[in-house]
Each structure stands twice: as structure tokens, then as C-alpha cells.
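A single protein chain has been omitted; all remaining protein chains appear in their positions.
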Amino acid sequence: MDNLYRDFILEHYREPHNRGTLDPHDLHFADSNPTCGDEMSMTLRLDDAKERVTDVAFDGRGCAISQASASIMTDELRGMSLDELRQLDPKDVLENLGVPIGPARLKCALLGYKVLQGAVIGAEARWPDEADVLAGGSAP
Amino acid sequence: MDNLYRDFILEHYREPHNRGTLDPHDLHFADSNPTCGDEMSMTLRLDDAKERVTDVAFDGRGCAISQASASIMTDELRGMSLDELRQLDPKDVLENLGVPIGPARLKCALLGYKVLQGAVIGAEARWPDEADVLAGGSAP
Amino acid sequence: MAIEQLATDILDGAALRADFPVFDRAHRSGQPLTFLDSAASAPKPRAVIEAVADAYGHHYANVHRGIYELSEDATARFEAARKAVAGFIGAPSDREVVFVRNATEGINLVAYSWGRTNIGPGDLILSTEMEHHANLVPWQQLAAESGATIEYVGITDDGHLDLDDLQLKLARGPRLLAVGHVSNALGTINPIEEISAMAHAAGAIVVLDAAQSVPHMPVDVVRLGIDFLALSGHKMLGPSGIGALWGRRELLEAMPPFMTGGSMISKVTLAGTTWAEVPLKFEAGTPAIAEAIGLHAAIDYLDAIGMENVRAHERFLFQHAWDALSAAPGVRLLGPASPDEHAAVISFVLDGVHPHDVATVFDGHGVAVRAGHHCAQPVMARYDLPATTRASFYVYNGLEDVERLLAAIRATRTLFGVG
Partner (left out) sequence: MAIEQLATDILDGAALRADFPVFDRAHRSGQPLTFLDSAASAPKPRAVIEAVADAYGHHYANVHRGIYELSEDATARFEAARKAVAGFIGAPSDREVVFVRNATEGINLVAYSWGRTNIGPGDLILSTEMEHHANLVPWQQLAAESGATIEYVGITDDGHLDLDDLQLKLARGPRLLAVGHVSNALGTINPIEEISAMAHAAGAIVVLDAAQSVPHMPVDVVRLGIDFLALSGHKMLGPSGIGALWGRRELLEAMPPFMTGGSMISKVTLAGTTWAEVPLKFEAGTPAIAEAIGLHAAIDYLDAIGMENVRAHERFLFQHAWDALSAAPGVRLLGPASPDEHAAVISFVLDGVHPHDVATVFDGHGVAVRAGHHCAQPVMARYDLPATTRASFYVYNGLEDVERLLAAIRATRTLFGVG
């Protein structure tokens, strides 16, 4: 854990980027982390062609890891196409987070990713397979 | 087991006493050993006052222990009152059998007793509690 | 109450730790392990680990059906374990003790077997807002399937079961009250004798979730006046995979089986089947043999300490921890303040730090606590919290663990800049 709560994580936690709810919006989804019940919602605005993200915001309360991860991930979304969002690799989300995530905190770190997938794919979006995401990673 | 299959046990097995079915009879019951499915039936005749046993017979196939035990037990029943039958102690049945019975063969040794209780008390007769019967006995 | 006023501790937690190999393990934090998650599952003493190994190594065979030495031996040990469980909870007969995997299965057994026979459309089932999901969801499911109604007894602000609300709801004639002895999310000890008397007066049977009480205090099913009790072996120093359901014999005998298969039948034909006597009727298939034997060893271990002493020790630790945490800045405590009404399970919130982060930071200091909803989401909803951090104590804990907990709290507040 020593290098989990690095300064930038705590900063993102205290002052998350892209926080709130966009109104109007094109896409919206809310979901929760089954291990702790934390809830997060996300709204996205698309360009006129309804193809690319022009703006994004997330809301809800959660732990430092879920907040920082959503804050960092949403910073990257503007300009991306829906297809790119669908193909977003959860491993990249973890890598962007930049701190070592083990299985116990994986769902925290991927809550934003899961909500984003829900917004793009719908309710059938699933939690990524733990073993796949952590394979070759920093897991214990 | 060395002293389980003593000669008299094998003799009772090969030529059981009181074998068959009494017709007419006053009491009748059939039951089975849940651990092996062996079935045994018993018929009893009572005196005119319907109080004392005048004759008894058992039938069905089973192992040497169940057959010898029923053979030996039924030899003792003539002249006994229904009350005495009801109060028959399963420990005495084991003692009359005269060979050491452990928990694995207890139901074999008590099948005749159980069927007799069924004939006297009815279907609600229960298997005696294993621990009670074996307490202080020769069980492992 | 000030710490100075308390009696000295009755057990030496540090000395008992020597019996538990897990405390020898090097923790990645480099710190000694301060294990404060016994309410989730307890470490095992060497006596239990060795009893299981010995059972597998020298006394193992399938039970009940074998006519050979090893099977008779295994059967005798398995049945001795049943007697030990019966004795531990004051059951009138070991025939009333059904081995199950865990408390959850015990409760599901009652919900499926007693429930589907006795609950119908329009009937009322009572559970409480304080329950672990294990004593709530099975009743919700039963209600949904049977067309019954389910209602929940509320919790007061200070974490008691609301007995006025209970009385009101009992007046509506529920068939069953499902209630926990000790709340794993709040630590509350419920007054079960009183509650059973109220429920019985209203004609309801009482299903007690004793998962958090049997490991930590003397429990006597007759004195409590309940009808069913469920417990988990793994929370009382025993193996995983073994638990027990106790039920009053008349009730168990009148119930249909839950799972079916080998060992629980009297006679099977293609046309139909009759059942074995209780408790075998409820134990379909090969049971958790070595695990039952291990549970026996756990009971022997606890009996050697004495359950009154376990309770006194935990009461002592609770008082110290509660007082210290009450005095610590930024800590909000849940549940009743009185040590008579609160087991050594302390749920708290640290202002400005999410419980998940608390647990991770604590782990870095060698302090193992639970963070989350504790499988009691309605309790979290009741207090409008997403989650709490929970520290729970057992025989191997001591005042030094309270100190380390406090130090970890201070360190967490500093790291998050809220201290």
C-alpha cells in the first residue's frame, strides 16, 4: 500500500476532475461496486454525428482509488469514438492510474471503467475477468 | 469379528428358530434395516385375554447377525405380557445374543427387536439410540 | 468509563497467540499481524489444524455405511463431534443437531424445509433491519415464492433492535421471526430471551442467527427459548465447510427434507422414497467429516478456556477500545455504548476517509480489519453510510492490538490530511 496513496492519487480524490452530471447528455449509466456498495454515475455528451465524446462527468461517492481512477480515466475520454470506448482495455485504465492494484481493490479501480462500459454497451456490460486484468500485472 | 461368528450364531443362522408366518395371528409388523435394506416380518399370537404371547414367528432374509438375534430373541417371548414386550430393553437383546456388537452391526442385531416393537407399539416405534444401547458395552 | 477503572484482563491474548500458527507468518508490512477481523472468520489454533490432519491421516473413511474398522472409527468421531456441538449450545439431544456447511446453509434449510411447508399466501414473516444477508435474503425469497409478506423490525438510532416496533409487528401475527443474536455490522447483542418470549406469546417461532454469538459467549438454546439456531464453525476457531443447525426435535421431525440423496433415506424405490430419522434426514450425501472432527477440537479448545472467560476477555477489550475510539478525533462509532449490549465488534467511520482506503492503509501497518457493508446493506442504508470499517476481537487479541488500531487510525488521518 505504501505506494498506493501517492500524492497525485490523494489530489484526484480531494479534487476530482470531471465531477458532476452533464445535463443534457447523450449517454448515462449508474452502477455500484458489489464488494462495498459504492455507487457511481456517469454522463457523456457526443458530437453531432453521435460518434465522439465531447464531454464527460462522473458523480457519486467512493474511496480514493475509485475516485482517482475515474478522475484520471475521464480526462482521457474527450475526442474518443464510441468504438474506441468499447475497446478500451481495463489494463490501460489500471496503467493510467499508475499505482499497483491488487485483487482486493480491483473493483474500486475499475468502477469508473465499468460504469463507462455500461453507458456505452448497456446493462449487459460485465466486470472484466480479474485474472485477465491482473495477468502479468502487479497482483500478489 | 473373531468371536462374532461363534458356532451357535452360525447354527441359528442356518436353522433359525420360530421362522415363518403365523396365520391367523393377533399382531403383525414388517420393517427393514435402513443401512442394508434387509426386511423382516413378525407375527404373534396372544392368549384369550389378549395379554400374553402364546406363539411368535419371524420371516424374511438377512445376515447371520439379524437372523440369529431374532431367532434367539423370539425363543424368549412366549408367556411374556404385552407390557413386558414394550419394556424389553434392547441391551438385553444384545446380551442374549451373546457376541460383541459394535455400531456398524447394531441395526442388524436389533432388527428383530425393532420389528417386535413395531408389532406391539405400531409404526411409531423407533430405532433405539445407538449411544444408549452401546453405552458401557463392547463398542469400539 | 475511564480505562483505569477497569479490572485486569482475564485472558492473556498474547500468550494464546502462540497457539495460532498464522501469527508466526511474516506480514508484508514488516509489522506483526494485528488481526481484527475474527467476525469474518477466525484463525485456527494448532489443536484444530492437527485434529483435522489426524482425522485425514489416520481415522478417515466414509461414515455411517462402512462395516470395517476405519469407517466405524470415523463414524464414532463424527458422531462425537455432533455430541460436542449439542453440548456446547445446551441442546437437549444430539439428534437435534444437523451438520451443514455454515450458518447460511442452516438458515436456508429452515427457509426451504420449514418455510415451504408452513408459510403460504398472506402469511407474515418477520426479519429485522439489523440482519446479516444470510438471515434476511432467504426469508425475502421465501416470501416472494410463497406469496407471504415480509416485514423488518427497525433499529433505533443508537443501534438497538426497536422492541416497540417488534411488539407492534408481532401483534400482526407473523408465523416466524428471524433474528440475529449479535449483529456483525453494529456489534449489538440482542436480548433474545425477552424477544423469544414476545415472539412465542404472539405465536411465532424464532430462528436465531447465532453466527456471531456462539463463538464469543455462553449460549444455551433452552434458556434462550428459541426454536432454531444456526452457527458457523469457521468463526469459532473451527474448520471452514462445517456449521450446524439446531432445531427443536418436534419441528425437525415434522419437516420434509431439504436436499435429497444418499444417507438421508429409509427406502428408495422407483415409485417413491421414505426418509431416515433426524438428523440424518437433513444430511444428504457425504458430510464434511474431518471438518466436523476439527470443529470438535475447536469446541474443546474454547471449553478449556471457558466461554465465560472468553466473554469477559472480549468485554474488557471492548471497553478499552470503545473508550479510546470515542476519545479519538474524527472517529464516529456505531452501535450501543454499553458493554452489556455490545460484543467486541466495533464498526466505525473515519471522517473524510473511505472505509476501503482505511482498510488498505491499516493493512500497510499490519492491522487486518474489514471494510464494507459487512453483508448487512440494510444496516448501512439505515445509517445512510456506504460502508464502515469494522474491528472485531477474539481470544488472541490483547490491549496491544487496541494500541495498534489507534496508531493505524492516527497514521491514516495523517496520510489523508484529515488529522
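Lettered A, B and C in written order, each chain numbered from 1.
By our rule, a contact is a pair of C-beta atoms (placed from the backbone, for glycine too) under 8 Å apart; a residue touches a chain by one contact, two chains touch by 3 or more.
Computed from a prediction, not measured in an experiment: that's the story for all the values here.
> Can you tell me which of C:67, C:251, C:328 or C:385 touches the chain that was removed from the display?
That would be C:67, which touches the missing chain.
> Just name the one of C:215, C:241 or C:398 that touches the chain not displayed here.
C:241
> Per the definition of touch given earlier, which of C:81, C:136 or C:244 contacts the omitted chain?
Hidden-chain contact among the options goes to C:136.
> For the full complex, which residue in C:290, C:346 or C:395 touches the chain that was left out?
C:290
> By the contact criterion defined above, which parts of chain C meet the unshown chain? Give residue numbers in ascending order.
Output for chain C: 21-22, 24-25, 27-29, 33, 35, 37, 40-41, 43-44, 46, 48-50, 52-53, 56-58, 60-62, 65-71, 101-105, 107-108, 112, 129, 132-138, 140-141, 144, 152, 232, 234, 239-242, 257, 259-263, 265, 267-270, 272-273, 284-291, 356, 359-360, 362-363, 367-372, 375, 377-378, 381.
> Can you name the residues of chain B that touch the chain not displayed here?
Residues touching the hidden chain, for chain B, are 1-2, 4-5, 10, 14, 35-39, 61-65, 104-105, 108.
> When the complex is taken as a whole, what residues of chain A touch the one chain not shown?
For chain A, the residues touching the absent chain are 32, 34-35, 37, 102-105, 126-127, 129-131, 139-140.
The working rule: only the chains that are shown with their structure count from here on.
> At what distance in angstrom does the C-alpha mean of chain C lie from that of chain B?
45
> I'd like the Å distance between the centres of chain A and chain B, where a centre is the mean of that chain's Cα atoms.
One centre to the other, that is 75 Å.
> Quick check: how many Å separate the C-alpha centres of chain A and chain C?
Once rounded, the distance between the two centres reads 36 Å.
> Among all residues of chain A, which ones touch two or more of the remaining chains?
Nothing qualifies.
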